[in-house]
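Right, chain A next:
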Amino acid sequence: MADTPILTIEGLNVLYGDYQVLWDVSMQVGQGEVVAVLGPNGSGKSTVLKAIMGLAPAKSGKVMFEGRDITRVPTHEMVSLGISMVLERRRLFSAMTVRENVLLGAYHHSVSKDARRQLEWVESLFPILAERRDQVAGKMSGGEQQMVAIARSLMSKPRLLLMDEPYLGLAPRIVKQIGEIITRINQDGIAVIFNEQNVQLSFGLSNHGYLLEGGRVVLSGTGDEMIHSDVIRRVYLGV
Partner candidate 1 sequence: MFQPVKPSQWLVIAAAILVMAAVPLVTRNSYLLHVLILTMIFGIFASAWNLVAGFGGMKTFGHHAFFGIGAYVSALLSIKAGWSPWLTIWFGALAATGAGLFIGLPILRIKSMSHVAIVTLGFAEIVRIVISNLQTITRGELGLWGIRPFEGFTLPFFGEITFSPADKVPYYYLILLLLIGSTAVIMLLMRSRTGLSIIAMRDAEDAAESLGVNLTRQKLLVFAVSAFLVGIAGAFYAHYISILTPTAAVGIDLMILVIAMALVGGLSTFSGPLVGALLLTGTVELLRDLDQYRLLVYGAMIILIVMFLPKGLTTLGPVLRKRFASR
Partner candidate 2 sequence: MTFSLLIEQIINGLIIGSMYALIGSGLALVYGTMRVLNLAHGEFYMLGGYFVFFLAVTYGVPSYLAIPVAIVATFILGMLIQRLTIHYLMGKEGWQFSTIAATLGLSIFLQNAALLMFGEQFESVPYYLNGVIEIGSIRLPLQRLLIFVVAIVTIGAMTFILKKTRLGWAIRATAQDRDAAAVVGIPAERIYLITFGLAGALGAIAAAMLAPIYAINPWSGLPILLKGFVVVILGGLGSFPGAIAGGLLLGVVEAIGVQLTSSEWRDVIGFAMMIGVIWWRPWGLFGKKPT
């Protein structure tokens, strides 16, 4: 199994109404890998993650997780398979407390029995969770909210974590912190796929990347290969 990718996307097409956002997208995430999905605004990189999670409707194509077709699995069943997601802009349950938010991450019955142990683990990753457990989540700063959001996503013991724009709107200091956390999570054996606009920022973390433009994969490769590619320069600088 070690060589089978944990996630495989084959020929994915996604339409919003009549508007096609993704064209024939194929990607792979290996076991324990960190993969970056890059691209400018509106390139469809966020839609890739949403489509994996079932939040965006796949018109055709296939999403395979650990060799199993999950294209039509409803979003709320994903956690039971071992997939979790940090949504863009955190999307906490803002009127609920930090503790409630985090515990809801283990809502699904397939994972709720281990909630206590998982809670200890995520609180060791983010000490702030225990300190602020009774604070209303919506009142926290952006960086703190992002930590709660990541903690919530880890409560279900995922083997694959999707992170939609994890750095968006965060101060550089927080970005660094979040980056360290992603590395830490990955060391615990969780594969991560995230999207990000900034190429430099992404390759500090990832083994592998895909570049999207206009909803199509135009380039893929390791960090070094991609940073030195002309395609990157064309897409980002318009050269």
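As a working rule, a residue touches a chain if its C-beta (ideal position, glycine included) is under 8 Å from a C-beta of that chain, and two chains touch if they have at least 3 such contacts; residues count from 1.
Basis for inclusion: all candidates are chains of the complex that A comes from, given by their letters.
Since the structure is predicted, the reported quantities are computational estimates derived from the model, not experimental observations.
Within this complex, chain A touches only one of the listed candidates (1 or 2), namely 2.
Looking at the complex, you find that chain A touches candidate 2 at residues 53, 55, 74-80, 84-85, 87, 91-96, 100, 103-105, 107-108, 110-111, 152-153, 155-156.
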